[in-house]
Structures are given as C-alpha cells and as structure tokens.
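One protein chain omitted, others in place.
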Amino acid sequence: MSSEPILRVKDLTIDLLTAHTVVRPVDGVAYELSRRETLAIVGESGSGKTVTCFAPLGLMPVGVQADISGSILFDSRQLVGSDNETLRSLRGKSIGFIFQDPMSALNPARRVGRQIAEVAELHLGMTARAAETRALELIKMVGMSDPEIRLKQYPHELSGGLRQRVMIAIAIAAEPTLLVADEPTTALDVTVQAQILRLLKEIQSRMDMAMILITHDMGVVAGAADRVMVMYAGRHVETGPTERVLSQPQHPYTMGLIDAIPRKQDAIGSRFRGLPGIPPILGAPITGCAFMARCGYAVDACGERRPPFLPTAVPGVSAACPVLNIRAKECA
Amino acid sequence: MQPVRPLLKAIGAFPRSAVFTIGAFVLLGLLAPYIAPHDPNAQDLLIAGQGPTLAHPFGVDHLGRDTLSRLIVAARTSLVGVCLVLVCAHAIGIAIGTIAGYRRGWTDELLMRIVDVGQAIPSLIVSLAVIGIAGVSYWNMILALALAWWPGSARISRAVAVNTMNKPHMEALRVLGASPVRIYFVHLLPTTIGAVLVYATADAGAVALAIATLSFLGLGIQPPTPEWGQMLVDALPYLESDPRQVILPGLTLTLAVIGFNILGEAVALNRVPKPLTSRMLAARRRVTAFWAKEARP
Amino acid sequence: MFAFIAKRARNAVLLLFLASVLCFALVVSAPGNVAILIAELRTPTATKADIAKVEEELGLNKPLLERYGFWLNGAIHGDFGISYKTGEAVGASLKSRLAVTATLVAGGAVVAFLLSLFVGFVGALWAHRAPDVVTRGSALLGASTPSFFVGALLVYAFSVTWHVFPTFGFAGPVSWVLPWLTLGFLPAAVLSRVVRVGFEEAMAKPYVLTAMSKGLSRTSILVRDAIPNIAPTYLNALGTQIGTMVVGAVVVEPLFAWQGIGDLFLTGVRFRDFMVVQACLLVFITFFIILNVVVDICITLTDPRLRLQRS
Partner (left out) sequence: MSAILEVEHLVTSFPSAKRGQTIKAVNDVSIHLNQGEIVGLVGESGCGKSTLGRSIVGLEKPQSGRVVFDGVDLGSLSGRRLREARRAVQYVFQDPYASLNDRQTVGEAINEALIIAGLRSQTEREGRIAELLNQVGLATTVRDRFTRELSGGQRQRIAIARSLAVEPRVLICDEPVSALDLSIRAQVMNLFLDLREKLGVSCLFIAHDLALVRQAASRVYVMYLGKVVESGSSEEVYRNPSHPYTQLLLASVPEADPATERRRNPPLITGEIPSPTNPPSGCFFRTRCPLSVEACAEAEPVSQEVSSMHKAACRFAGGLFAKRVSAA
C-alpha cells in the first residue's frame, strides 16, 4: 500500500441543516484509504459514520442540507466544493454505494434487471440490449441462481439476501474504484450475513476496488477490514490496522466498546460489561473530549480543548485522547 | 382535552395562508349579523342593478338587495351547513370506523364492504338521489350530504384506528390487562377523533362546494336565505349587463374554499420532507457560524 | 390474471344486482304516496277513484317482489317506464340523450387528463421553483372553484366579451369547447395535485437515494423511478374524477342548455319524477361499477405487487 492513496480526507466537518434543527454529525474527521484497501468505519448510531461518507457525494435525502468544509481528495480530485454535476459523474461510475436496507433501497415498481442495466447504460455507454447482457453477467457474478429469471423479477419477489446481492450488482456495474458499503449486512440474518461478506471480499479482490465498510459490528470488522477507524460523537477517536486496534485498543472508548462484546469465556449468568452513561445528543460541537463524561480515566485537562489526534505507543495506531497523549509525553 | 391538543398543535403547523383564510371565513360566519351593513333581504327596486356606491360598496342585485350584506350573511349559511354536515358525517363515520378497526375480523369486513359501495358512488349523486326522493328542504340537504360524506370518514377513521391498535404502546396496554372500555374510550376514540378532526377541517372546503352546487341547482338553500351558489344562479340571467353580481359570490366562495384546500395539501404532504427555504437556511447557518466563533478562542 | 378479471366481473354483476334493489327500494320507500302525487299532477282535485286508477295503471297495488321483477325485466330491455311529469318513455329519452352526455364526459376527461399531466410534470420538473409555484397556485385555485362558476366565467369571457364560442347549444365541435373546459377544469386541478404530491412523495423515498448513487440525473429519476410508482395512484384518482365528471354533467348540461342525461336527472330530481330519478340512478351506478372494474384492472396491471397478489 505504498501508492498514492485513492482517498484522502482532511479536517472534514459537516453540518446538517433541516427544517427543525441543525447538527454537526461530522466534526473534523481525517482519514486515508489506499487502493485495494478495506477501511472499516465503526461507531454507534449517531456517531456520524454514515454522513461522513454520503454527504460529501451529494447523497442526502430531500429536506437535509449538508454544509461541508475541509478537504476530500478522491483520485487527486477535490470533492469539497465541487458542483453537483461533477459529483454526479463520479457516483456510480467511480464510486459505488451499497445501502443498509436492500428492501427500501430498490425500486419496488421496476424489474431488478432494469435497475442494474441502467447503470451500465449510463456509465459504460451501452445500448439497452448490451446493458441487459451486462446485467445478466453481473447477476451471475453476485452468485444468484437462475439469473435469467431473476432479471425479470421485482424486488418484493426476492429474499433479503438476494436483494442485497442485486444492490451489490448495481454498485459494481460500472466497475468503480471505490465501494462504499453502509451496514451491508445489518438488515440480514446471520447466516446470510456470512455469505454477503464473503461475496463482497471476493468481488473486491477481483475488481481491485478499495472499500469503505460502515458498520457497528466488531465481528464484521475483524473478518473484513484491513484498517479501522472508530468514531464517537462525530469525531474519529482511533484509527489503525484492524488486528492491532481490536487486540490492543488505545482509546478508552474503543476499549470499552470491545470489552462490551460478550465472550465465550464469560460465565453463563454473569453480568454484562458495558459503558456507563449515554452517548451525547448531537448538536453543537463539544469542547474538550466528547467521551469525557463517560470515561473512567478522565482528568481535568480532558475538558479544556479538543484532544489532538496523535500516534500512540502501538505502531500504526493513532488516537485522540488527552490522557494517552500526556502519558506518551511523559514516556518521551 | 385529548383530541383538541393535537388539533391545536396541527393548527400551529398549518400554512399561515390557510389559517388566515379559514379564520376569516369562520369569523365572518360567526359575526355575520353584526357586521352586515344592511338587511340582506331588504329590497329596493328603485336602485336595482346599481353599481358600487358608498352605501353599497359592492352594488346591489336585480332586486336592489345589498350585495355586500348578502355575501357576508351567506358565509354564515355556508359555515352552519358545513359544520352540520361534517358533524353528522363524522359522528357516523368515526363510530363505524373505530368499531371496525377495534373489532377487526368479520365486523370489519362487513362494515368496510358497505363503505366501499358508499365510496364507489360520487357524493353528489348520493345527495341528488336522496333529495330527489325526499324532496327539497334544508334538512334534507344536510342529511343528503352527511349520507354522501360518512363513508370517507369511516375509511379514514378505520385506518387511524387500525394503525393505533397496532402501535406497541396500545399492545402494551392490552398485555397489562386494560379493559376494552379503557382501551376504546380512553385511548382509541380520542386518538382517532384527534386525527380525523384535521382531515375533517381539510374536507370542509369540499362540503362548502357541494352546498353551493346544490343551491346553484336549486336543490339546497332556498331563497330568500342568501347563499353564494344561489346568489350566483340568481344573477346568471343578467350576466351580460351586470357580471359583477355573478363574479362576486363565485369569488367569495372560491376564497372560502381555497383556505381549506391549502390545508388539505399541507396535510397530504405533512410527512414528506421539503427542501429548505433560503430563510430557513440562513437561520440555521447563523447557528453554525456561532459555533465556529465559539470554537476559535 | 384472467381469474382475477373474471372474479371482478362476477363481483360487478352482484353489485349491479344490489344497486338495482337499492334504486327500486329508494323509490318504494319514498315519503308520500306516489299515486296521490301523480293523480294530483293530472287533476289538482283528484278523488279517491282517480288515485285508485293511477295505482291500477302503474301496478302499484301488486306485491313488492312482483313489482321489482316487472321493473327489472323492463330495465334490462331498456324500458324504464313512463315519466310522471312529461308522460314520455324514460328509456327513449335516455337513449336519445346518451350521446350528448358521452360527448361531454369524454371531452372533459381528455381535458382533465392532458391538463393534469402537463401541469403536474411542469411542477415536478421545476420543483420548488417559479414554474412549480405558478402551476401549484393555479391548481389550488382550480380545485377551489366550483364548475358552475368556471362555466359562468368562461361564458362571460369567450362568448359575451370576445364572441369566440357560442354561449349554449350542442352544435358541432366549436360549441363543445366551453362545456369541456368547464367540466374538465376542476378534475384537472385535482389530478394535477395528485401528480405533484405523488412526485413529491416518490422523490423522498429511499430508492431515490439509490438512483442518485447510480449517478442518474434528477430528470431521469423522475421519469424512470417515480413514474412507475405513482401510476397506480394516478389511475385510481383518474377513475374517481371521471366518476365525478358524470355527476358534473348535472351542473354543466343545464348551464349550456345541453339535453343530456345530467339535465334529465336534474329535472327528475327537481320535480320528484321518481321514474326518471330511478332510471338515471341505475344508469349512473352501472357506469360507476364498470368504471371501477376497469380502473381496478388497470391498477393491477401497473402495480407489480398487486399483480403478484392477485394472479
């Protein structure tokens, strides 16, 4: 992964304005993604993990205005401040998207074949007939049986797993260089989840894609991601290679999150480990460390200013924790 | 109190223009006898067909009656008629709809089939048929329109009732062992009435149009009681010489109805998000600008 | 699909039967003795003997079931009895007036269909911008204006002031324009709002986000994704509006002095001419039932979920 990163995000801040409120779900996030790499963005609901990926590409529902600042370089093109047409030309062609709920993400009134084929028509300049053939190929590629029949079916005639396969086929139809998968397995059953994750990995290596995997499930992270970025209250609190972050978490929030997962060694009937308190309600940016109120290690300095994001003692792992920083300084 | 609260809350969320027009219509109807400058039925053939004067700002009709006073008093006729029709129709509709939605099963099937038939036939046909059989009179008109309107109310009430009954908080009450009386009267009925009240208000325009149409056809409000539709049909023979007397009642009626229709559109689009207006954007951006300033020091 | 259509047709026949019972019952249960009414119409000083004669003539003294059978048999063969008022055969007047009403409603339906789609699409394409504000405002105004007022305004503008179209009469296409516009205007406004609201709702659905993620433009999303989803709703509303237009004929025909079924029905209602009311009602309800079946079939054809459920 020595080459120039395909995606370089710096100081990304997003304010969402709606008819009723204004919130800042993404507050100064920075990360990089190399070609062929999988980055998992992990966080609870409301941590800003989805908005981070979707808002900069203009994918926000009606009634939500996203004000974006910072810098996002995708393939050395600046996305922040780009006009709608530029973003539109990237969507589908260079960046594919997979959504959480394949039932609502597919159009119920159109045949799945058409929904896949139109991507090929639009981005690969194919005729309707050629695109139909391409759709058939894609349906085979995502491992659906009876591809000819599937093309003619409507989403409600398919099971949840098959719908998600259709969604994947749509996302990869124009062979994008980056795939953004938002909780691709959350709406699915655990047995199907394993199939879909395996398919995603397979397609990623076959097509040489980079992938951003948005999830809250550490199990999914462990199996699929090269690197992981943990988000809390709109900020990235820890990033690093998956195996290191998961086995030696540095930030107290990551530690708590990983510790909270029930383990095989836990005695039956024993108490559950978790974090105290509740996540902050989104709104105005928080001064100091957002996790301070729930943190067991907090000191007075935590509340003073936003903790800088610095390398930790573990190679490749960075975290934004004042206590860690102080400790690191003392060691040095 | 419970059904009124959501209505008040909804009124707060209504488009200003709708609240204003409907409010004006209701006020005009309530205060009509006190603000009408002349007796609406006082004839003065000497000035018949005269144009606007200081005494008669909107002129007088072919019998010399003051048009402004007649327009104002007609608002009351319309308001009372609309209210009577809506109260009768929704009393039947809500009763049937909530019973169907609460009981479900065959009761629901049977009641909704009847409603289906009632809804398949346009409301004006139903009213015309009833009047055709029962004869022309004020109460026959009210009865006819109520008969035409209750199936719609029953359909909506049933949808609301079914939706409410399926809500986990209602299921929780059932699991807690709440009696059917408590579930129906304390929770289901007030919730349904509250939701249907909004629809009823939005529907009032259609009822006002129907009353005017029946009166236009000579089957509703009878002279000399002033009513917009009937004023219009009265003036129609003089369309060429005095179009004002045709246009004024028509325009007033349209104005009265338009408020309800704005409301109806707002209700239909209630749950659909809209793009932010520039004013809203500016207000929200003031907040974020404040954040940026706060974060700097 | 065939099974579904057959089933709907069977239901329709059942409904028709119910409707006929209803029409018959309405007149039977009408307040006041019909025989006295008619006898007094003929001679204001009707005696008991006169009334008995009328009863004998109309078969009013026979048992109900027999009267219903007699009436239904006649209705099926186009015999709806004699008008109390004019003494003409109701069936014959219906037949002669059918073409007038059909012309009116068909023209009005075309006006409503074209106008509503045009206005709705303009609003959707330029959503929340000037063209949308204008079309929405006009639609709102249109849906709030009663057809008799629209008719009066059109007559005043085009006949009285500019002398473009004749004021009344049923004489060739030129005389049809104003009645068509009068009848189609309000339904067009209502339907255009159905289109506009439908687009608004469809464009807020999650699948639109998917379509955006494919890189489709807003216009393509409107055409490819939104239209298939609002077609069933629109067809349903169109059916309802065509039904309403048949009733609208009652208002529009007298306004332009057209001798249609609406005009006949209105006269019947005014003079409580039960035979005419009964016959017109039966014709109207038959039309509504057929319309409903057609609309239902169209909706099933356009909505894949219903198609699956019903096939």
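First chain written, first letter: the chains are A, B and C, and each begins at residue 1.
Simple rule for what comes next: a contact is a pair of C-beta atoms (placed from the backbone, for glycine too) under 8 Å apart; a residue touches a chain by one contact, two chains touch by 3 or more.
For clarity, every value in this text was computed on a predicted model and none was experimentally measured.
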{"item": "Hidden-chain contact residue, picked from the options A:5, A:56, A:96 or A:279", "value": "A:279"}
{"item": "Omitted-chain contact residue, chosen from A:102, A:161, A:307 or A:322", "value": "A:161"}
{"item": "Sole residue of A:98, A:200, A:214 or A:258 that reaches the chain not shown, by the stated touch rule", "value": "A:258"}
{"item": "For chain B, residues in touch with the removed chain", "value": "2, 5, 167-169, 171-179, 182, 187"}
{"item": "Touching residues (missing chain, whole complex) on chain A", "value": "44-46, 159-162, 189-195, 197-198, 216-223, 242-243, 246-247, 256-258, 260-264, 266-276, 278-279, 281, 294"}
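Everything below uses one rule, namely that only the chains that are shown with their structure count from here on.
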{"item": "Centroid-based (C-alpha) most distant chain relative to chain B", "value": "A"}
{"item": "Chain A-chain B separation of Cα centroids, rounded to whole Å", "value": "49"}
{"item": "Separation of chain A from chain C, taking each centre as the mean of its C-alpha atoms, in whole Å", "value": "55"}
{"item": "Residues within chain A bordering two or more other chains", "value": "61-63"}
{"item": "Touching two or more other chains - residue numbers and ranges from chain B", "value": "272-275"}
{"item": "Chain C partner contacts - residues on chain B that touch it in the complex", "value": "117, 120-122, 124-125, 128-129, 131-136, 205, 209, 212-213, 216-219, 229, 232-233, 236, 239-240, 243, 246-247, 250, 253-254, 257-258, 260-262, 265, 268-269, 272-275"}
{"item": "Of chain C, residues touching chain A in the complex", "value": "203-207, 209-217, 224-225, 228-229, 231, 303-305, 308"}
{"item": "List of chain B residues in touch with chain A within their complex", "value": "272-276, 280-281, 284-285, 287-288, 291, 294-295"}
